[in-house]
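Accompanying notes for the structure given below.
A single protein chain has been omitted from the complex, and every remaining protein chain is retained in its original position.
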Amino acid sequence: MKILISNDDGVYAPGLAALAKELASIGEVLVVAPDRNRSGASNSLTLDRPLEAFRHENGFIGINGTPTDCVHLGSSGIFGMKPDIVVSGINAGPNLGDDVIYSGTVAAAMEGRHLRLPAVAISSGNFHPEHYDSAAKVAREMVEKILQLNVAPRTVLNINVPDRAYDDLEGVHVTRLGHRSCADMPIEAEDPRGKVRYWIAGAGPAAEAGPGTDFYALDQGYVSITPLHVDMTQYSGMDNVADWLESSF
Amino acid sequence: MKILISNDDGVYAPGLAALAKELASIGEVLVVAPDRNRSGASNSLTLDRPLEAFRHENGFIGINGTPTDCVHLGSSGIFGMKPDIVVSGINAGPNLGDDVIYSGTVAAAMEGRHLRLPAVAISSGNFHPEHYDSAAKVAREMVEKILQLNVAPRTVLNINVPDRAYDDLEGVHVTRLGHRSCADMPIEAEDPRGKVRYWIAGAGPAAEAGPGTDFYALDQGYVSITPLHVDMTQYSGMDNVADWLESSF
Amino acid sequence: MKILISNDDGVYAPGLAALAKELASIGEVLVVAPDRNRSGASNSLTLDRPLEAFRHENGFIGINGTPTDCVHLGSSGIFGMKPDIVVSGINAGPNLGDDVIYSGTVAAAMEGRHLRLPAVAISSGNFHPEHYDSAAKVAREMVEKILQLNVAPRTVLNINVPDRAYDDLEGVHVTRLGHRSCADMPIEAEDPRGKVRYWIAGAGPAAEAGPGTDFYALDQGYVSITPLHVDMTQYSGMDNVADWLESSF
Partner (left out) sequence: MKILISNDDGVYAPGLAALAKELASIGEVLVVAPDRNRSGASNSLTLDRPLEAFRHENGFIGINGTPTDCVHLGSSGIFGMKPDIVVSGINAGPNLGDDVIYSGTVAAAMEGRHLRLPAVAISSGNFHPEHYDSAAKVAREMVEKILQLNVAPRTVLNINVPDRAYDDLEGVHVTRLGHRSCADMPIEAEDPRGKVRYWIAGAGPAAEAGPGTDFYALDQGYVSITPLHVDMTQYSGMDNVADWLESSF
């Protein structure tokens, strides 16, 4: 199996190295990742400049672009491999509920939607993970079995792994995304030259995090797997909109 | 009605001005947009620096950030208005099918998902529009009627308008997103100092663009309205993944 | 006279507009400036991407690059004018002593060193100027007379103007650059996600600011003019280094 690995924490991130090392035991790996931390990059593409690729001593390729750029370039074959699958991570911190909208980790996986196999995004439940090896092992097991997975094309598996020893994981739950509340108010900060600036505040707290959600599974010590689709059409809303058009115009 | 307006083409874009002018006739408008073109920004958030707001002579506020940053800041109330709705556009060029994953226009609308009313993203079918006024008028009509729209919370209406005179529009179709093929190969370019760099190529051609899709409606001269949802859970795939877990592990 | 105007405060800065308006009365002007605030840009050039030019309604051209990029492009003739001189400013805030090393305003002027006439950088003594018109008038007078100025090629006139009514200016002094002390310590700031970051602190206080310096003249209410050269060779140190090489090696 030919595996393209990327992330959004950057080419130096320990979670990337842990993932690449583990997956190298089951396939040929190509690592293409942003040259720096690009958390929050979502599916952004760099359109205003051509990108540069730098091959590090460990063979990892750093790109001065976004996670999506990396997978876009990496899956095209220009680095000498045509991958079967994309695995993205291991992110330092969970990607739950509304996080997936902003996540570069999930976006990197999503950019592999045209490949033969479902894409995988894998995140640790802890912002300062101590057990990357657990998440790496989970990733490896999933990828090993994924040929048997019967899902629609363009599916992404969004996996969150509790930050604990592998043997202490409670099991695996298939979940839906929960929801977060609106984020906190922007945080005003004056710079040293007296100009007012605004930080984007942290993600809001979970607003819908009951049983069945990814929040709940992770919180209970389970590996959470949420199948995501790339088609954002709200089929259930199409009739309502059609009715509205008829009646209002 | 209090209307927050943003875009991804930047605070100077003529499509933004056209939209703001038209919507000012039906509500109180606040315009908060990126200080430069951020096409392709998707839902990216700026997390590595605090943002700066600059109020231009026309009252528009430019932010040195992404479309999502702009709506995030603009909907928080720090600029003196708590909006009821976000309208994003008018984008110079369509946002169809897979485009919505990367689009900053759609992302700006999506960031308004916590507001009282469904968000609206509006794009012209032409990359060099000649009829912003048509799209602006369509936007105004939609917003005027949107109080009657009965859809789930967190819905975004993705609207594409043919670039023709208003009276020449064929009508309105409610559509699903089509799909694009994989994008073309990255384009290699040597810079003037001899370094090889790679441009992200243009979007792939439409691969699924038959009747019922946004591609088709726009192509036939209709305004296309696609209701989008923000929940990326693939509910239909949850059982398959659960079966897979049981049988493979 | 064909005058290229730029700055480092960005294309929408009021000091740029004031300067352009005043100089339009004595020559043909072309305004090419960064699309956003690039204070502190020094002589940096953008080498990792090609630049984009956007012509605003007022005819000013915004570039997604540095002040040096702007003058580099603007003096090449690609925008339809081959300038005789570059005038940069009016900067919001003085450029004194060590400031000129970091200043984008001075750098923009310096990039005009290959043109026929000496370049001019002009700054207001106040970070929030109330009298751009005074500085603009000083700039115009200097440019009107500059054909008579007999200085070496590649000279830049660095002009600082007190922020007061034109009639209240005490006169004009030719000065040398003073010196600033080392800047303050970097300022530690935790971002909303708990990461430690460091702001570059404000410029250090003047350390050598006695009579004859630019600091002193401005402080006393005089327009300060410091001729700068672009050749950084320390001729006076060449013998010392030669002696050192002989004796030490």
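By written order: A, B and C. Residues from 1 in each chain.
Here is the rule we go by: contacts are C-beta pairs under 8 Å (C-beta built on N, C-alpha and C of every residue); 3 or more make two chains touch, one makes a residue touch a chain.
Only a predicted model underlies this, so the values are computations on that prediction, with no experimental measurement involved.
For the options C:Leu30, C:Val100 or C:Leu169, the residue in contact with the chain missing from this view is C:Val100. Between the chain not shown and the residues A:Asn64, A:Ser88, A:Thr155 or A:Thr175, the one that touches is A:Asn64.
As for the chain not pictured, it touches chain C at residues 37, 39-53, 66, 68-69, 72-73, 76-78, 98, 100-102, 107, 110, 114, 141, 145, 148-152, 155, 157, 172, 174, 176-177, 179, 181-183, 185-189, 191, 195-200, 225-238, 240-245, 247-249.
Although one chain is not drawn, its touching partners on chain B can still be listed: residues 48-50, 52, 64, 127, 184, 187, 189, 191-194, 199-202. Contact residues of chain A toward the unshown chain are 12, 35-37, 47-48, 52, 54, 56, 62, 64, 191, 193.
In this section, only the chains that are shown with their structure count from here on.
Interface note: chain B and chain C, two copies of one sequence, contact each other through mostly matching residue numbers (shared numbers exceed half of all numbers used). Chain pair with the highest count of contacting C-beta pairs: A-B. Between the Cα centres of chain A and chain C there is a gap of 45 Å.
Chain A and chain B have CA centres that are 22 Å apart.
Multi-chain contact residues of chain B, defined as those touching 2 or more other chains: 37, 47-48, 52, 191.
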